[in-house]
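I'd like to ask you about the structure that follows.
Only one protein chain is missing; all other protein chains are in place.
Every chain is named by a letter (A and B) in the order it is written, and numbering of its residues begins at 1.
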Amino acid sequence: MSTVVEELDSIGERRFEPKAKDINEDIAWAKINTDVLRSLERPRPIFWVIFLSAVALFGVGVACEIYQYKTGLGVAELRNPHVWGLYISTFIFWIGMSHSGTLLSAILHIMHADWRKPIYRFAEAMTTFSLMTAGLFVLVHLGRVWQFYYVVAYPNERWTWPNFSSPLVWDATAIGSYLTTSVIFLYFGMIPDLAICRDSATGFRRTFYRLLSVGWQGTDRQWSNFRITYLTIACLLIPLAVSVHSIVATDFAVSQQPGWHTTSFPPYFVAGALYSGCAAIITLFIILRHTFRFEEYMTIPILEKLCKLTFAISMVWTYLNLIEYASTWYGTDVYAKQALIYRATGIYRYWWWAMNFLGSVVPFALAFKALRTHVPTMMVVSLLLNLGMWIERFMIVTPTFAHGYYPWTWSDVWWPNWIQIGIVAGSFGWFTLLFMLFCKIFPSVSMYEVKEMVYHRIRARK
Amino acid sequence: MIRFGMTANSVASGVNRRDFLNLVGLGGTASVLAGCGNTSIESGVELVQSYVQPETFVVPGVGVYYASTCTQCGSACGIMGKVREGRILKLEGNPQSAISGGKICGLGQAGIQGHYSPDRLKTPMLKENGVLKATTWEKAMSLLSGTVSFTAQGPRRVVLTGPTSGHLQILLKAMPQSGAATDHVVYDSLSTAVAASVNLKMFGVEQTVGLIDKAGLVLSFGNDFLGAGDSPVAAARQYARFRKAERRGILIQIEPKMTLTGANADRWVVIAPGTEGVLALGLVRELLQRKEFANNLSPNLIAAVEPYNQTEVSHITGVRGDLIPRIAATLWEHSPSLVLAGRYPQGHAHGSHNMAAIALLNVVLQNQGKTLWREAELPFPQMAPALGNFKSLRQLNTQMAAGDVGSMLIYGTNPVYSTPDFMRFADNLQKVPFKAAWVTELDETAMHCDLVLPLMSPLEDFGTHVAAAQSDGMEISIQQPLMEKLHPEARSFGDSLLELLKQAKPESYKSFPDYYAYLKSAVVNAKPAFDPKVEDEEFWENTLSAGVLRRPAALLPLPAIEFSADLVRQPLRESRDAAYPFVLIPAVRPSMRDGKAANLSWLQESPDPLTTVVWDSWAEIHPSTAKQLQVNEGDVLVIKSAQGSIRAKAYLIPGIHPGSVAVPIGQGHESYGRYATNVGVNPFKILDPIFDEETGELALYATRVAIMKTDQNERFTKDEGATNLQQGRKLVATLAADQVDLAKETPFVIR
Partner (left out) sequence: MSLDNLISNWSKLRVRRPQVDQYKDSPYKWAMVIDLDSCTGCNACTTACYAENNLPVVGKKRFLEGQAMHWLRIERYWGEGEESTQEFPEQGAAFLPMMCQQCESAPCEIVCPVGATHHTPDGLNSQVYNRCIGSRYCSANCPYKVRYFNWYNYPESAWPSPLELQLSPDVTVRSKGVMEKCTFCVQRLTEAKSKARTEKRNVQDGEVVTACAQACPTSAIHFGNIADSSSTVAKMWKAQQVELSADKQKKDMKHEKMPAASEVASGVGASVEAEKLRGYRVFEELRTYPSVVYLERIRSGEV
């Protein structure tokens, strides 16, 4: 991936102007500490306003879920044949979001793309929190959530196991492992920074960071162990990330339904996941850069690289999408073809065309330097891309239910109702509040890695 | 001595539970052995280890079947109830009944819900200051007794019932005879009295028996024998044999709106409402051109059909001209044929003429003695069913309006619901000083009564029933309780009748402590006709356990009758009324009938076979009509006749004449338990005062209406999804009859 980016990079360099620097290499290390630690100070009132709004939004979701839990899933207007509704669409959306943290922190790490360093921390946090959000949907969606543990292969006296041939069991396993590994990776990568926090904090905060920094002193031996472990977890995390979304894809591909039963679904889902994740990173990048005055770390050249990366992935996604259309259109599966035609012409047609427009046309904005260096534009574009990807998930799940094999149960009237929308909105509140807490408790820019980056670049310059 | 039955005295003491179970238990054992193929009591005893000492004949965990009779419609199907731990759980057909043959329809199945209905009336109710309030049976009986002796209230004391048969019918007949009442009026809102009168004129009997399974071709003019017919289970069984015959029978259905039977036809022909007779005469004329048939009619009849040539008939009926000779040819090629006429041709001002013209086809084809018979002699003619009609209710209504009716006892019918508004029946009922109704649930008529009495459910009561037009021997169906009374205050109608008769004519009835005793002695007295060798008690027990008293008897030939050509005279073509351009078809639903079953939630949720709509009323119109009116599915229409209007959602269906709109009967109850109340609309209400010229029966399908579109559109509560086509999937595949050889298939087991 980085080769592509660098290639694009070098094209830009040759044609237009001398390469802008990713970061001011002459920045003082002490300034890095000060700048980053500043983000952990007492928040401004606007923080509380947004935070409480997020809590309120989450509260709406919780209220809807309590109502649904007590009354039954019927209140969400789930029905035959629309048995899944928004919950599974949004589940895929959040799982997809989680992928780019891994891309930035693990894949680019082992590829030595050092421009990732100032921005991977919050991306990794985003990964963890979106996974935690996605996990909620698995629970929200179950008819008998109080027995969710049946899907886990736990030893019991009756020797009853989950059904290992079901992709949902793979799902539970893969998401569980991925979440665990992500949390460890996020925490482990923060230890040197937590030590910096410890050193400059007072009172209970100092105790808090001291406990978390597990006696980090920055000795050579510690650094060497740290490096090896970090790399190992990164290597573990990459296959997990790929497998998680492949498995989510098999939830559909293993089933027999028209529109789902496609071998191209796993790579298509992974591409979609990276795509929406990168778009989300751009959004959060811009927000953090603005809020915490991180202009010196989250620089425009890094944003550009991110945009180029997103553009490349969007084209991969578009390609896989077109492959799917073409193979269905020219294939012999009449049912799948009918389902495809239904997507383009049925009651969900506006959404389908919106998805194709937002997913495949809007990303061309990223190809223009003038646009991708214009921060407000990028904010809008990244939000549009994510909207497009959310619609994509909706369009994968819903039309197949509406227009499957069995014509008698074809339904032309289903739209999600306020319970489902409330729970989906609640999930955004939940994610926002987790992310805001994270940014105020932990350094959202990796201080030690920025120092490394600067150090290595100065050495390279010399 | 087993004492069972609900006299005024026995209610207070209550029925001994052990006695009850003894009684039905004895009945049940034999029926189990006789062949329902399920478990027996004896085998269960060995298997079940119970910690509680069960009642006699109750084996926990083992269901036992007891025979009884279904009373959901008049066809008197033998049924069996599965009873477990003293509760009845499910109804099945009784294999010993020649009518049901072990089969049962949806309406019959749902009878159990009427029994367990949460809205059953539990105590007698007396109206005080316009409100029904609970009272006691003592009070109620004293009020009822007042109607027996003449009072100054009014000259006529009327018993108004729905169609009845068996011993209840004998008691009802005895009411005017003994002076306990002056009149017994039998009312049926969906009566077939027009057909009966025409049959009498042309075949000498009111009820002919058409043998579908003996016919090679059935030509049915709107006879919904598979759905809302007279005996749908028996007809469906005949139909199955008809289809599986060596040469597969062909069904042609001609009607203005598709019925369930029409949906199963090889050829469904749409016809302008009321012109069935014209088509029939056209077919007669066509048939007469064959020399085999040319001599089957008298000259004046031949002259009468002469004007009905192909062009003329096609012009009047809207049926394609080339179809007429083709149907005639098929009638000939697939003889013996059977021509049936149903509700649609009856329901017009010229209904009798319509029916006669159709019956003329049977005469020309000489189906009498082949597929058309007269039923065998019933050994006890006094038990024959009293099929109701509309005319007598109309007369009663006039008397009520004139203040001639002093008291009215109502059972088994709901005229306030099923009479059109123009009769003002509810208003006239208020002019009757004393009116009492026996009901299981408070319906519209009961709400207008002064005294309402809680009736036992048919599954708690004894009774005997005789079906009309039985095709396979003669059968008296026996109804026995399948479980103890749910509500202790409920009583049998027979008990109340007997009480009143005892007052009017003590010498005849005082020997019977209750209706059960009366029934038992009557049945046992009939023993010589069935099984003279056994003891009385044994005969009674055998009868209960079999659920039927059966006598094999051959069908009788129909007498040859001369009739005048005037019978088949068809009216001149009606001119269309511009203000009311459409014909209203109040369609009869197989599961709802006249609305009596609307309180059963299974039937409310059972999709209408053709529209798949549940829990609602609707207005069926043809897509071309909808296009013309710019109506989409779900648009709320106002259907307005000269008498009033109703609102219903439009349902587009290809199986209807474009000049008609069909609204199903059965919904629109104002009071009838939680499941029926405020569901849909009642098309009875807006019917025009048009009557059959010959019999005076209400013409059900002659009302003309205007359709107005409103701005409202509501989604349909229906089972059908976004499409009603198979979309190229092989779901219901259809083969042409000449592509398949049924003889090569394994013989079908058809009961």
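Throughout what follows, a residue touches a chain if its C-beta (ideal position, glycine included) is under 8 Å from a C-beta of that chain, and two chains touch if they have at least 3 such contacts.
Not measured: the values here are computed from a predicted model.
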{"item": "Contact partner of the left-out chain, one of A:I23, A:L57 or A:L78", "value": "A:L78"}
{"item": "Hidden-chain contact residue, picked from the options B:A304, B:M408, B:V631 or B:V679", "value": "B:V679"}
{"item": "Residue ranges of subunit B at the interface with the undisplayed chain", "value": "37, 39, 43, 47, 61, 84-85, 87-93, 102-106, 108-110, 112-113, 116-118, 226-227, 232-233, 236-237, 239-240, 243-244, 248, 250, 252-253, 258, 260-270, 323, 326-327, 330, 333, 486, 590-591, 601-607, 609-610, 612, 614-616, 624, 654-655, 674, 679, 715-717, 719-720, 724-741, 744-746, 748-751"}
{"item": "Contacts of subunit A with the absent chain, listed as residue ranges", "value": "71-75, 77-84, 141-145, 147-148, 150-151, 158-163, 165-169, 172, 251, 254-257, 332, 334, 337-338, 401, 404-406, 408-409, 411, 414"}
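Just so we're on the same page, only the chains that are shown with their structure count from here on.
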{"item": "Between subunit B and subunit A, distance of the C-alpha-averaged centres to the nearest whole Å", "value": "66"}
{"item": "Subunit B to subunit A touching residues, read off their complex", "value": "715, 720-723, 725-729, 731"}
{"item": "Residue ranges of subunit A in contact with subunit B within the complex", "value": "334, 338, 402, 405-413"}
